[in-house]
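What follows is a single structure, and I will ask about it in a moment.
A single protein chain has been removed from this complex, and every other one stays in its place.
The letters A, B and C name the chains in turn, as written, and every chain counts its residues from 1.
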Amino acid sequence: MLLRMNQAIAAGIRDEMRADPTVVVWGEDVAEAGGVFKATVGLHEEFGDRVRDTPISEMGFLGAAVGAASTGLRPVVEIMFIEFLGVALDQLVTEAAFYRYLSAGEVTVPLVVRGSVGAGMGFGAQHSQTLERWLVGSPGIKVAMPSSSRTAYGLIRSAIRDDDPVVVLEPRALYAEREDLEPSDEHIIPLGQAELLTEGDDVTLITLGNTVGTALTAARNAAWSADVIDLLTLQPWDRQLVFDSVSKTGRLVVVEESPWSGGWGADIVAAVTEELFGELRAPTVRVTTPDVPVPFAAELEARYLPASDEVTRQVDGLLETGRSIGPWWLREESLR
Amino acid sequence: MLLRMNQAIAAGIRDEMRADPTVVVWGEDVAEAGGVFKATVGLHEEFGDRVRDTPISEMGFLGAAVGAASTGLRPVVEIMFIEFLGVALDQLVTEAAFYRYLSAGEVTVPLVVRGSVGAGMGFGAQHSQTLERWLVGSPGIKVAMPSSSRTAYGLIRSAIRDDDPVVVLEPRALYAEREDLEPSDEHIIPLGQAELLTEGDDVTLITLGNTVGTALTAARNAAWSADVIDLLTLQPWDRQLVFDSVSKTGRLVVVEESPWSGGWGADIVAAVTEELFGELRAPTVRVTTPDVPVPFAAELEARYLPASDEVTRQVDGLLETGRSIGPWWLREESLR
Amino acid sequence: MSAAVTTELDRRAALMDRVARLERMLEIRRTEESIQAMFADGLVNGSAHTCQGQEAVSVALATVATTEDVVTCTYRGHGHALALGMTPTTVMGEVLGREVGSIGGVGGSMHLSDHTIGLLPTFAIVGAGIPVAVGAAIGRREAGSDGIGVAVFGDGATNIGAFHEGLNLASVWDVPVVFLCENNLYGEYSRIDRTTPFEDLHRRGAAYDIPSRAVDGQDADTLVDELGAEFEAARRTPGPRFVEVKTYRFVGHSRSDTAPYRRSGELDAWMERDPIAILGDRLESEGVLSAEGRASLERDVAARVQDAVDVVKAAPPPDLAAMFAHVTAQVAR
Partner (left out) sequence: MSAAVTTELDRRAALMDRVARLERMLEIRRTEESIQAMFADGLVNGSAHTCQGQEAVSVALATVATTEDVVTCTYRGHGHALALGMTPTTVMGEVLGREVGSIGGVGGSMHLSDHTIGLLPTFAIVGAGIPVAVGAAIGRREAGSDGIGVAVFGDGATNIGAFHEGLNLASVWDVPVVFLCENNLYGEYSRIDRTTPFEDLHRRGAAYDIPSRAVDGQDADTLVDELGAEFEAARRTPGPRFVEVKTYRFVGHSRSDTAPYRRSGELDAWMERDPIAILGDRLESEGVLSAEGRASLERDVAARVQDAVDVVKAAPPPDLAAMFAHVTAQVAR
């Protein structure tokens, strides 16, 4: 059936709730209303009190979820916009993430935190970031980001089954995207496994979430051919698949909806450069957002996001000159 | 005079408070007690109510500092251990950092957040991280980390004079380290300027905070010669000095007290690889902590931190084999 | 008066007159309706939170607050901004992301700001503005002003940590700040009884020994008096005040919300207490305003807001440089 990404997420949670009575869903307006982004629609009707609306208190209900997870439940918590973790981060990365370690393995925290991320929807500076940087590097947690209905369904199911805290960052620009999908166990996607979407010889394009489509569009119309990899899980990321691809192509371009400074792609670049330096035929390139708050005006927000034609320009430049042409905002005439 | 780093910080704040009556100091037990780490000793005596103890409510007093900074004061806020930002991060990176942008430049937030960071003191998993990754990549803020009394004095003074939010991460392992220093204006260190501590030909060692000494020790006794650079400011970091050095040495090794995943060094590596690929003669290497919570037992905590002999081994290996020997925990027999 | 020839401070000062308060409430109502209409026409990106039904809170706040005072409010801030003096063109310009907007179009509906009228950048994070207002009050006093801080927030915000920490800090530090809670009974789609132990939120002030009271938010006259008394108290006597304003939003939480979750009859009952009707009827019955006068006032306001709509629709978007301006004192990049 054709499912929007938010419907696929609801389906994934539903299937885990049917299979496991310990799975519960908590968040602001996730019950009757089915969530602000409609990613929990139908769950309250089917599972009643296992799906609960919370007061506006992320620290409170995320902390409660940590306690519930420590005592046998598998809470799936919705953080409506990922920025709201800024009032509750402690419970996720300082408490939940360390609980297994600080109990010598006795206490586990099978907690899932779902947060909507990303720009392109006109929500402004405080509701448009991806903020994976708050999470990556925190020992004890896993971080995943779907790029479609299929991957959203597959990842949320793995996340719920995982015995450690897993954060699923959902690109809100994709919630309404439709994809044909028959929800079933074989669509479960193991955490830590990336997907090779297209095969090519000239360059490896590492993508995640909303930039998967950006890179595919660029690759489709390009003069060059690329391995386009959808990373899917950011922590731990699939080193093997990435290394194998770059060993083959000799060129690495990371396409990130994340700032030039502190974006997740730097980790990939650093690992590749350390492991595969001898096989690199050209500089690594990161196509990112500029280091600015996400602007509201549609014209600016569109420029803020990594664009497929910018990906094309970057790879073209890399292949032609053997050098990086640098980020667009350093090239842009009107900004001189 | 010989000043411990915590005394140098107090001296820096004192000198700015004398020069500017709008500078105030808020935090838990920073007044009469002079701070848990004694970095505000003497300020309450000299400046009275401009130095205030707060309730245990980081969100409350950091938020109040944002408001005070928006209306003419220059608050210097102490976050005793950087992990405590986990209950208040919103006010720093989502509010203060965006205020200038969200007021078209009308409202500025000359706020300084001081936080103690780092392992080696036996404070355990929730009081020993550096967590610069929560901050780097947030548009609107600056992040600095001193490595000594002199640099602590110089950076805190620049931080207080800066018209934007500045976070000063203070390696707590260095608070008690003494250095000869005559507090005065010429010791002010501009934000964004790194320092070249030693000059060499074989490799560029990028260091920060507590790893400055680690790298210097390694370089002092090594068969090779190195440019050892103390980054001092992490956002924005000194691209020019780093690029010039790597162009010369052709080799980059970053020594970080930060995890292998998400550590700050990846950004440096990515920028260098993109800009100077042609000049790199060897893979870049990151000497980091493992991806684990900071262990308490002294024997383990000592292994957790990047050690100078590990830096030596890494550079030796790089020069001998032209490849990275990989992090110690992947080489360690007893962990196989 | 036309927005064009009037400064924001004039607009603020005008509120000393009750007819001007009625006019301002009408302006807020028409502006919010225009925003919803432009939304329907696909002219507005993202979201927008309008405040129809709560206009009396905005004008009363702007009437009793001096320009020395510093106000923090939320994404539901169009009405407060207009009352404090911002023009419809500036508000709607920001909502549409145009250069004429409050901050040049880089912020949007949730991010208005105007230093000259004492409005700090509005907050899109629930509760965040509460401790900020406490600090702003300290800043004003240190600057030798007799201004106070004013934190405007909703009922739902009283459940979040920043509320607790902000009120506690203001109490122990004796900060001159008024905590103004607009209790419109809903936090997003959740009615207060499902998220909070009781509806009389002013009771929460006792946990901080803060003098607290509830007031009617629909009658602009009584609200100006009662809020005025609280502002005076905060200005002249040590420590904060907590005022719970009982009000109701006649529209959904944000554009897309049709508010199916309302209790039946609740909306009608509250619409009986439309703040614009209450003040308009009273001014008319007092003979302050004639029937025709009232009608022409409504026409004038509608026309003025429509002019503003035409202006912003025709206004250019910000240019690319705006994206990189004002990130830090130094230019980004």
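Everything below uses one rule, namely that a residue touches a chain if its C-beta (ideal position, glycine included) is under 8 Å from a C-beta of that chain, and two chains touch if they have at least 3 such contacts.
Remember, predicted model here, so these are calculated numbers, not experimental data.
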Looking beyond the chains shown, say which of C:R11, C:R29 or C:R204 touches the absent one. C:R204
Consider the whole complex, including the chain that is not shown, and state which of A:Q7, A:T94 or A:T249 touches that chain. A:T94
Could you list which residues of chain A touch the chain missing from the display? 22, 24, 52, 54-55, 57, 59-73, 75, 87, 90-91, 94-95, 98-108, 139-140, 142, 162-164
Using the document's contact rule, name the residues of chain C that touch the chain not shown here. 159-165, 168, 171-172, 194-198, 203-204, 206-210
For chain B, the residues touching the chain missing from this view: 28-29, 32-33, 36, 53-60, 83-84, 86-87, 121-127, 290-293, 295-301, 303-304, 329-330, 332, 334-335
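In this text, only the chains that are shown with their structure count from here on.
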Central chain (by mean CA position): A
Compare the CA centroid of chain A with every other chain's and tell me the farthest one. C
Can you give the whole-Å distance between the Cα centres of chain A and chain C? 36
When the C-alpha atoms of chain A and chain B are each averaged to a single point, how far apart are the two points in Å? 28
List the centre-to-centre spacing of chain B and chain C in whole Å, with centres computed as mean CA coordinates. 41
Shared interface positions of chain C, touching two or more other chains: 106-107, 111, 123, 125, 128, 161-162, 327, 332
Can you list every residue of chain B that touches 2 or more other chains, as numbers and ranges? 59, 87, 90, 94, 98, 101-102, 139-140
